[in-house]
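Here the complex is missing one protein chain, while the rest keep their positions.
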Amino acid sequence: MTRPSSKRRDTIAQALDGLTDGAAIMVGGFGLCGNPEALIQGVLDAGARDLTLISNNSGNMGKGLALWLRAGIVRRVICSYIGNNEDLHRLMAAGAVEVEITPQGTLVERMRAAGAGIPAFYTPTGVGTVVADGKETREINGRTYLLEHALHADFALIRAQRADAFGNLRFWRTARNFSPVMATAARVTVAEVDHLLPNGAIDPDDVHLPGLYVQRLVEVTQHEDPFEYRTTRPRPDAGA
Amino acid sequence: MTRPSSKRRDTIAQALDGLTDGAAIMVGGFGLCGNPEALIQGVLDAGARDLTLISNNSGNMGKGLALWLRAGIVRRVICSYIGNNEDLHRLMAAGAVEVEITPQGTLVERMRAAGAGIPAFYTPTGVGTVVADGKETREINGRTYLLEHALHADFALIRAQRADAFGNLRFWRTARNFSPVMATAARVTVAEVDHLLPNGAIDPDDVHLPGLYVQRLVEVTQHEDPFEYRTTRPRPDAGA
Amino acid sequence: MTFSKQDIARRAAQEIPPGSVVNLGIGLPTLVADFIPPGSDVWLHSENGLLGMGPFPFEGDEDPQLINAGKQTVTVLPGGSTFDSAASFAMIRGGHVDLAILGAMQVSQHGDLANWAIPGGRVMGIGGAMDLASGARRILVLTTHTTKDNEPKLVAACDYPLTAVRAVARVITDLAVLDCTPEGFRLVELAPDVSLQQLRQATGAPILTP
Partner (left out) sequence: MTFSKQDIARRAAQEIPPGSVVNLGIGLPTLVADFIPPGSDVWLHSENGLLGMGPFPFEGDEDPQLINAGKQTVTVLPGGSTFDSAASFAMIRGGHVDLAILGAMQVSQHGDLANWAIPGGRVMGIGGAMDLASGARRILVLTTHTTKDNEPKLVAACDYPLTAVRAVARVITDLAVLDCTPEGFRLVELAPDVSLQQLRQATGAPILTP
C-alpha cells in the first residue's frame, strides 16, 4: 500500500517534463493565495516561451505569475481580474500580451465543462455586456442566455496541502479556489504539495480532488505564501 | 454558536410542511442506499398525491420509494434505471405511471445545471439513440452533441450522516450519490440526518454540502438501511 | 446632512434579512459587515470559495491561505465552509446567494449596473461582478450619489460598460435610498436635511415620490 507512486517526481524539472513552447497552462490560485510557487519558478527555469496563461489574476504585486510576465514568456492571458497587477497592465497597454478578460464564474465554469465532457453551456452572466460580443444568445424560459464553450489546457499547475500516492488531494481553506477545477480540464495536471503521504492517509470521504485528475506530484515543503492585504484586528487583552 | 438552528424540525410532519399534491420531488439514494427513509414514509403519511418523483431507481424490492408507487401517489417518474423494481414495471406496463428514463449522467447533470444557474448544456451522451428523439443536436469541434435542459424540483428529500445547525452536511461512503446535487436543484431541501450537531462540529474544509442548500433538518437516529445484494468473501482464519 | 459612509453601511445592514446568505463587494459594501447585528444568523459569502466569513483575524493569527475576494486576511466562523471556485459561482449563478451588496460607477433607473470599467480608463477586470449582478437574488448598490466631478451616477441610461442589465433593486447613496423602476428612481428615504430638489439636481433620471 505504501510503495512509491509512479506519479511522484523528485524534481521540479521532472514534474514539468514535456511542457513546450506555445503550451496553454492553467495555474491555480486566487491572486497569490494558493499558488504553486515552485512550479511557477520551474516553468521559468525550463525556458518555455510563447505561453497561453489561464489564471484568475495572473500574478500580482510583481509576485507569482508576474514573474512570467516580466520574463516575457507569455503571449496570451485568459483571466478575470487584473487589479493591481502592474506588470499585466503594462504589457497589455504595450500590446505585448493579448488579454482575454472573462467573468470569473464563466471562467471557472468553462473549465468545469472541459473536465466534465460538456462542450458548451448557456449562462446568464454577461448578457447585455461586452462579454456577449460575438457570442450566440438564446432565450430559454423567457430569459436570455449566452453560449459559452469549454476551456481546456495542456497543463494545470496547482498547489495542494496534502496528497496521497494516487494523487488524491486536500486543499487548505481558500487556497482551494480554481485548483481542483483546473486539474479536471488539463491534459497533464502537476500538483505541488506540502505533504506527500502514502495511500490510506486520506479517508475516502475526505478527498477534495480524486487522484485520477492528477498525473504528477512533487513535494515542496517551503513556500513564501505572501500576503496581499494583511488585515487584522487587535487581540483582546488576554490578561496575564 | 450552539444556539438551536431555525432549520431544525422536531417532527417529520413539520419537516415536510408545504409539500402539496402535484409537487415535483427529488429523493436521494442509489437504489436503497442512502434513502431518507423517514421522509419517504412521511410523505405517505402526509397524504400528498399526484407526485412527480425524480430519483435514480425510484425504489426497489418493494422498499424505499416503492412504497409511494404501491400507494398510488405517483403520477410521473423520472429515473435512469428500473431493474428489479417490480412495482414500477407493473405500473408502467399498466399505464398508471408515466416514466421518463434518462441516462444517469444526464439526469444528475441536469440537476447540477439547475442548481448552478445553467439552463441548458450540450452532452455527448445519448447521441444516435432514442434519448436524442425530439432533442436539438449540434456539432461542436467535429462531434455531435445533444442539448439537455436543467431539471428543477419543488422539494429534495435527502439523507446525510452528519449535519451542523446551519445545514452543512457530510455523507457516508456511497450513500452520498445524488443527494448533494438534488439539494442544489430544489426550492426546499429537507435533510434527514443521523446526527445533528452544533455549528463548529464540522471543519470548513470537511463540508460535503454547504448549508445554504439545506432549508430544513430533521434528526433520525434509526434506519433500516436494507441491503440489496449482501456480497461478502470468507474471513481468513484469524487463528484464535 | 448627508449620509456618511458609515450611515450608508448601517442603512444597508437593515436590508439583510435574518438567516440570509450575503455577498459583500469590495470597498464601501465591505463596511456593512460591521453593522450586521450579532445573532442575526447572516452568512457572508466570499466568491473565492468561502461561506461563513468572519471578521479579520487577531494580530498574529492571519493565514495567507484564508482570504476574502478582496484578498484581505479573514477568519471563518463555526458553521462556515470552504469550496472550489466552480462550486462558489454555482451558488451565485444558481440564485443561492440571497443578496449581493455591490459598488457602482453608474446605475440606471431600469436597474442596469456599470461597475467594472470607465470608458477610456484602465481596465481592472471583471472578477465576480457580472456573475454576482446577474446571479444573486437581490442586488443592492451602495455608492456616492455623484462622481468627484459632480456627475450623477444615477442615470436614465448607463453610458459606461455594463456589468448586468435590469439587475439592481435598490440603491443607497449619501443622499437617499431609492428603488429602480422603469419610470425612474422611486424615493424610499431621504438623508436628513437633504431636500427633494437637491436630490433631483444630483440625479440623472426622474425621481418618483411615494
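Here the chain labels run A, B and C in written order, and each chain numbers its own residues starting at 1.
Rule of thumb we're sticking to: a residue touches a chain if its C-beta (ideal position, glycine included) is under 8 Å from a C-beta of that chain, and two chains touch if they have at least 3 such contacts.
Every value quoted in this text rests on a predicted model; they were computed, and no experiment measured them.
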Among shown chains, those touching the left-out chain: A, B
Full-complex touch with the removed chain, picking from B:Gly126, B:Gly167 or B:Pro204, is B:Gly126
In the complete complex, the non-displayed chain touches which residues of chain A? 1, 3, 6, 112, 114-118, 164-166, 168, 184, 198-200, 202, 204-205, 207, 210-213
Absent-chain interface residues of chain B come out as 30-34, 56, 60, 79-83, 89, 92, 101-106, 108-109, 111-112, 123-131, 171-181, 208, 225-236
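Please note the rule applied: only the chains that are shown with their structure count from here on.
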Where's the contact count highest, between which chains? A-C
Roughly how far is chain A from chain C, going centre to centre by Cα mean, in whole Å? 28
Euclidean distance of C-alpha centroids - chain B vs chain C, Å: 36
Between chain A and chain B, what's the gap in Å when you average each chain's C-alpha atoms? 32
Where chain B touches two or more other chains at once, by residue number: 116-118, 204-205
For chain C, which residues are shared contacts with two or more other chains? 50, 76, 82-83, 89-90, 92-93, 135
